[in-house]
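Comments concern the structure below.
A single protein chain has been omitted; all remaining protein chains appear in their positions.
So, chain A:
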Amino acid sequence: MVDTCFLSQGLTTLAGLLLLPFGSLAASQIEDQAEQFFRSGHTNNWAVLVCTSRFWFNYRHVANTLSVYRSVKRLGIPDSHIVLMLADDMACNPRNPKPATVYSHKNMELNVYGDDVEVDYRSYEVTVENFLRVLTGRIPSSTPRSKRLLSDDRSNILIYMTGHGGNGFLKFQDSEEITNIELADAFEQMWQKRRYNELLFIIDTCQGASMYERFYSPNIMALASSQVGEDSLSHQPDPAVGVHLMDRYTFYVLEFLEEINPASQTNMNDLFQVCPKSLCVSTPGHRTDLFQRDPKNVLITDFFGSVRKVEITTETLSLQPDSGVIESRNLHTVFHSGCTNLHFHQQCTRVLFTCWLALVICCLLKMGILTGMR
């Protein structure tokens, strides 16, 4: 028995030595992790969700906005960080056969209105002026907190707009328009005042790509449901409600977002593929030239969720550049506590894989020893 213990211990050390290169790889990754932890991009998330259409037959625009609201809330952004603007009331509209509900899927499968909704700007308050004031922060002093966008230079903001639009403009409530130049200037004001760290702009209207053509401020990524000259189409009508429930692009974005949870690693490249021409009929477009990071490094939860970077460890981590000290200590860390760092999602998969590989080899060796012993 003692012999086997000694032998197994010896083989474990051998395995450990074999895995030293892996360990050093993990060590440098831990170092990167630690560095990135202190060089984090954003610390808080905001969302501004705007529906600009009035009247019952524009039910689908309200459903679009509410489905993004639902996803954003589900992934962690609280109501205090969401500015929701709905230009008309569909849920308690006298023409709604099921009051206090807004459905996104036909046969009333999913009620995106929910039981816990807080709308900040309603009805006649959704105007171009109020929208620009919310973005730029130039609001009258008597505006309550829930109606303000209190972002700072470490905020990632998601801006979603939907309604009826054309080449270079978006219609607000059938009485006024906002042009792409005004929008670009508003974003530049936000940049000058350091009101955002990174901004994701999504628009679901006809000829939506024209709205992001004129952006010139850094750190903006934009998505649109259709190119210039194309119409965005609606998805499916419901015979009980009587109108089209959602637009195609946002319907498929909603289905995509339903798969996301706060720990998921899906990145922006997957969002760009969401609605191909075969499903959407229009060609969704995107613009990333103003964005500094590579879209494949940008997680969906960077904008749609509010994921806090939390690192839980029982070991002390030295951040000196002395590689010798780091290697041996971090080898230990890899085996015992690296695998418990579940919250550091960016580099965790690589560490976990190294961990798993090491353990598997260990187990195989041990099994080999034991069978060899018989």
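Note that contacts are C-beta pairs under 8 Å (C-beta built on N, C-alpha and C of every residue); 3 or more make two chains touch, one makes a residue touch a chain; residues count from 1.
To be clear about the criterion, contacts and distances are computed from a predicted model.
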item	value
Options "Eukaryotic translation initiation factor 3 subunit L", "Electron transfer flavoprotein subunit beta", "Presenilin 2" or "Phosphatidylinositol glycan anchor biosynthesis class T": UniProt name of the undisplayed chain	"Phosphatidylinositol glycan anchor biosynthesis class T"
Hidden partner chain, touching residue among A:122, A:138, A:277 or A:296	A:122
Residue of A:46, A:59, A:113 or A:252 touching the missing chain in the full complex	A:113
Sole contact to the chain not displayed, among A:48, A:68, A:91 or A:170	A:91
Positions on chain A where the hidden chain makes contact	54-55, 89, 91-92, 98-101, 111, 113-120, 122-125, 142-147, 173-175
